[in-house]
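Left out: one protein chain. Kept in place: all the others.
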Amino acid sequence: MITDASPAAQPELEPLSETSEEQLLEIAMGPQHPSTHGVFRMNVVLDGEHVVRLKPVFGYLHRNHEKIAESETYLGSMPYTDRLDYMCPITNNWAYALAVEKLAGIQVPERAEYLRVIVGELTRLQNHACLIGFLMQDMGSSGTPLMYAFREREKILDLFESLTGARMMCNYMRFGGCRVDMPAGWLEQAQNVVREFPRFLDEYENLLVSNEILMERTQGVGVLSKELAINAGMSGPMARASGVNYDIRKVDKYSIYERFAFRVPLGAHGDVYDRYMIRFLEMRESLKILNEAMRDIPAGPIVDPKMRIRGFRPKPGEAYGRIESPKGELGFYLISNGSLNPYRYRVRPPSLINLTVLEDLCIGQNVADVVAILGSVDIVLGEVDR
Amino acid sequence: MTQALDQIFVLTKQWLLGFVPASAQPICSAILSVVPVLIGFPLLFAITTWLERKGLGRLQNRYGPNRTGPYGLFQPIADAIKSLTKEDIVPLTADHTVHFLAPVLLAAASFLGYAVLPIGRNMVLVNMNAGVLYFFAVGSVVELAVFMAGWSSRSKYSLLGAMRAIAQMISYEVPLVLASIVAIMQAGSLSTVAIVDKQAGYTGIWPHWFVFTPWGVVGFALFMIAATAESNRSPFDLPEGESEIIAGYYIEYSGFKFALFFLGEYLGMFATSGMAITLFLGGWSAPFSFLTWIPSYVWFFAKLLALIAGFIWIRGTLPRLRMDQLMSLAWEFILPMALLNMLDAGIWHFMPAGVLRWLVCTAIVAVPCVLLGQGLKRNKKFQVRTYQFAK
Partner (left out) sequence: MVGEGILKGLVETARNFFGSYVGKDRLTTVQYPEERLPQIEAARSFPFLVYDGPDWDKGMRCVACQICEKECPPKCILIKKSADKKPDAVGKPQFYPAVFNIDISVCMSCQICVEVCPFDAIKMDVDYDLSTDDRFGDLLLDKERLAKSNEYYNAIHPTEAAAVDAHFAEERAKAEAKAKAATEAKAAAEAKVAPAAQEQPVGGETQ
């Protein structure tokens, strides 16, 4: 996204030609690449080691999610939303359920809200653990921090399996609550996992936070200014690392997040190091929320008793439901015309919107930094391409 | 008895030479010396690949290979069979001759370096007067082979990798040589045998290794950093940056040529480690005087394995440095420290022995290190940050 938007100055990639004076090298990073987080291509034009132009090319994972939803029932789209941002399936479910509940005016009982918060924050924990592992892997640590992060993530995935039946692709939320209640012993198991998680975070901090090589690779790299973050519609940890105080959990106060005492960390520089550390701090805040929620969860029904699974026809209208997913603002925009299928179903993918500034972040940086910057944007191609 | 065990290879060679007529003895002597090196170090390479995979596995909370044979010991054989039976793809536009010669040159140049390493007492292939000089000269041929590989592949990624590799290896040649000069200064000779002999004595039970002096520690550390960079190992493996430009200069190689690249790279690692052992760790001498009954070659290989374990440990822990940071590390940190180290070694040589000598020399190298750290923090080039929370 270059600020000069006049048609005459539209950026076009020059082919490598011997007659060109500048001798720019054009390479395509991806779609088969170990570090592009999915099938994603970047056409990078290099001057020596510095990036002159960068054009992201995506669409390799386009699966017609929004079109399929127009011929599915509302409930039938729920398993498809799992596969959008496949690292955080439960929060995708939650955003969709929120949108449908707004559309049809459904209330969610207390216990279901607490359950939603618990699994939502567990999802945030495992997504950020994934990211901190993968960013180190992309910078060349040959997998050691990745393995440690995944060791912890497995514990959370086991929790999901006991609760919902599947490690990923949980299909857990329903309109008006959750699908199934906790089995016996799940709460204790979850409390154990949450109690041991800070030890992993401390070990990780020892491994990384004052590591000079990490600091050199990430500080001052890929700086996103606060103005650009706001103007480009950034959300989530990317915006907060640039100092934008916008967390939808605090702004919209959706679900029962008002009851929990958690803080929102803000970064000052907006570089890759800030984005990395913000996610670290967010993990610690999520642990606080989890402790409180697991302590306070009341008994009660887990789904609105008036909801039927089959034959759900919301009244004609439109609704936009959004949540603070681990990647940013995940929103679902639904238009209903009174029938079983939505008339229009639109996903606002945070990864795609956050990717639009990739060129601005990468110009002037080295090729090696492009990989680190892309890792810090935290994209998942399932969401970018839908 | 221990003497015989220590000299068993030398005695075996002399016994075998007795069967050969006198006219053929020089050439047979050369062959009998070279063949064990040609067999032994690739065997060590196979063991190292196994060690690396198991070691990295354990560092990462997992088993390494454990299905191919007990504890995965046959994994190198499986890898060899795999690389021999893979299709050898050469890009159509590649320069076929150079493309073929590059791995051959790499392996050959790496082997040449072993000629001057004293593996045991009286066990050096060629006792040259300028052994260390020969070693560094031959080591530079490796860089040529790397560049040949990258250039002949005619692919953008391999070109990028080759450029990076050349820049890195050339910039680390200078610190490598400068770090080794201190050992040469103390021994007073460029011959590796003389350097090891200088370190083979004991005062009480403590050895005379150069690493047990202030300038030796610093010289060893700098030499090892430069050696890591020369062999393109993590954290300096940007030329073969696996997660960025896939494999860099050997991206277009497959099958046995790829295996030869690996072989050449690891042999280079062993050779520079061997030189580090020779220069700083006392070569084949035992660490304590009561342990000299263990044969000398066992000590050499034990030290070599310890250094290899150190390489694996560092590889499993650290992310890689970016190109410009790598070069700024070489020219702005290691080079001045190496020059300072030379000054330190000179002062050590001329001061009388005692505590004062230790204090002065330690201060000369430790103070700039601490000052540099503080200076970098003050410039806010990198620092641990604290974060605000929203109100």
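Read from first to last, the chains carry the letters A and B; within each, the first residue is number 1.
Here is the rule we use: a residue touches a chain if its C-beta (ideal position, glycine included) is under 8 Å from a C-beta of that chain, and two chains touch if they have at least 3 such contacts.
Everything numeric here is computed off the predicted structure, so don't read it as measured data.
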Selected residue (touches chain absent from view) among A:N92, A:Q126, A:N171 or A:S286: A:N171
Which residue of A:E70, A:E161, A:E227 or A:D296 touches the chain not shown here: A:E161
Residue of B:Y63, B:W206, B:F288 or B:F389 in touch with the missing chain, whole complex considered: B:Y63
Touching residues on subunit B - with respect to the absent chain: 55, 58-63, 313-314, 316-318, 369-370, 372-373, 376
Touching residues (missing chain, whole complex) on subunit A: 72-73, 75-80, 82-83, 144, 148, 151, 154, 158, 161-166, 169, 171, 179-180, 183-184, 203, 206-215, 309-310
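Keep in mind that, in the parts below, only the chains that are shown with their structure count from here on.
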Subunit A partner contacts - residues on subunit B that touch it in the complex: 56, 59-62, 156-157, 159-160, 234-235, 237-238, 241-246, 315-325, 381-385, 387-390
Sites on subunit A touched by subunit B in the complex: 25-27, 33-35, 49, 136-144, 146-148, 151, 207, 209-217, 219, 245, 247, 250, 263-269, 273-274, 277-278, 281, 366-369, 371
